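Coming up: subunit A.
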Amino acid sequence: AEPETVKGPASDPQCMVPWTTDTKFFKFPAKKGPYRIALANGYIANTWRIQMIQTAKAYAAQPEVKAKLKEFKVVSTGEDVPAQISAINNFIDSGYDAIVVNAQNPTAFGPVIKRAKQAGVILVAFDNILATEDAINVNVDQKGLGELWAKWLVKNVPDGGKVLEVRGVAGTSVDTDRHNGFHAVLDGSGKKWQVTEVVGKWDDGVAQKATADAIATNGPFDAISGQGGDTGIVQAMLDAKQKMVPFGGETENGFRKFCATKASEGLKCSSAGTGPAQVAVAIKVALAALEGKVVPQSVKLPLAVVEDPDFKKDQDYFPAQSDNFFVGNSFPTCGINFTAQEIMGQSKENQ
Partner candidate 1 sequence: MTEWRYWFSEQRGTLLAIGIFVAMFLIYATNHPAGFSVNMVQTAANKATLLAFVAMAQAIVVITAGIDLSVGMILTLTNCLASWIVVGTATETALGVIGVLGAGLLCGMINGAVVIFGRLQPIVTTIATGAMYYGVALFLRPNPGGSVNETLADALTGRLFGVLPTSLMALAVTALVIWVPYSRSVVGRAAFATGSSEVAAYMSGAPIRAAKFTAYTLAGLLSAIGGLFLTFFSYTGEAAYASGNAYTLFSIAAVVLGGVSLMGGRGSAIGAIFGALAFRTIGDLLFVFDFDPLWQPLFQGLVLMLAVSIGAFGLVRVRNRLEWFG
Partner candidate 2 sequence: MIAAEPLFRAEGLSKRYGGVIALDRADLEVRPGRIHAILGENGAGKSTLIKLMVGVVAPDEGRMTLEGREVAFARPAAATDAGVICIFQELSLIPDLSVADNIMISHPPTRFGMIDRPRQRRIAEEALERAGAGDIHPRALVKDLPLSRRQMVEIAKALARQPKILILDEATSALTASDVTKVFEVLKRLRTEGLALLYISHRMHEIAELADECTVFRNGRRIATFAAGTKTDAEVIELMIGREYKHAFPEKPGPKADGRPPALQCRSLGWADRLKDISFSLHAGEIIGLGGLDGQGQRELLLALFGVLRDCRGDILIDGNNVKIESPVAAKSERIGLALIPEDRKTEGLMLPMSVRDNLSAAAFDRFSRFGVIDRQRQSALIDEMIRLIEIKTASPDLAVSALSGGNQQKVVIAKWLMNKPRIILLNDPTRGIDVGTKQEIYRLLRRLADDGAAILLYSTDYDELIGCCDRVLVMYDGAIKRELVGTDITERALVSSALNVQDTEPAEASVP
């Protein structure tokens, strides 16, 4: 069954903010619960994804959510797009009511979206969204993230200068969006910037090595931005005795620990990103859509931003927790608040 396109606002306007003013609103025919919902994940073997799955499990286990669910199934298919497409097809064929997807490739799901539509299955994409109007997207503004970091540098480095930009995985849309946003702002700032780009693949080790090389050959830098692997980047700065400079980066706990402790030395950070807890928002939207409530086709998530000097211990960063942990776990407007302990320790208590 096709959704009706209706006028906004959404049933939960504070949480489900439309992407733009043009964003359509959907109203699906209400189904009777409890529902069968599936999460089709791609790659799994990094902390962000593991945390995301933990969060999804934790959210699905919350009493009021649990009551609405007959089944919540997660499958991770690895890096291969066709495998993920097939998993979604399988979910459709097996009669799941809604499928939440963290897509490996935003453009590759055309055929599945068609099938889901035919079968009346609600598709909700998050993190890596789907380039379509036929599925619901729950997303962080990747370009805006790049812009945010650039603005931070523009604001904190008075005269412009040498910038190190550590990029993500080449060939992905997230990397390109962030990169484009970043450059658009720098270029428009009127200051002179000399940007050195290296590839860090959102990985601490790779980013650390690339940063070390960049500092040794092109350094010292006056400002730094990293799309991920930021703990590694700061580590490389420390190892190379590069002076601490303003930094726009992601939300890794390790990075924020540095931000809090090295702020006095000049590491003025803007830490913002796309926390893994967005999966919970995606599930929430899927449930709302199934219940026949009005939802935007494209949901804009607030960025989890913390900027110097606001880093608060045990709220914005957790000294006792793993460096690899991503701190953006709360979307207060959606009533989603997971603490680090809840997520990382979740199954430990279950054991």
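Keep in mind that, in the parts below, a contact is a pair of C-beta atoms (placed from the backbone, for glycine too) under 8 Å apart; a residue touches a chain by one contact, two chains touch by 3 or more; residues count from 1.
The candidate set was assembled so that all candidates are chains of the complex that A comes from, given by their letters.
Since we're looking at a predicted model, the values are computed, not measured.
Visitor: Any idea which of 1 or 2 touches subunit A in this complex?
Guide: 1
Visitor: Which subunit A residues qualify as touching candidate 1 in the complex?
Guide: Within the complex, subunit A touches candidate 1 at residues 39, 41, 43-45, 50, 53-54, 57, 73-83, 85-87, 89-90, 93-95, 104-111, 131, 169-173, 176, 347.
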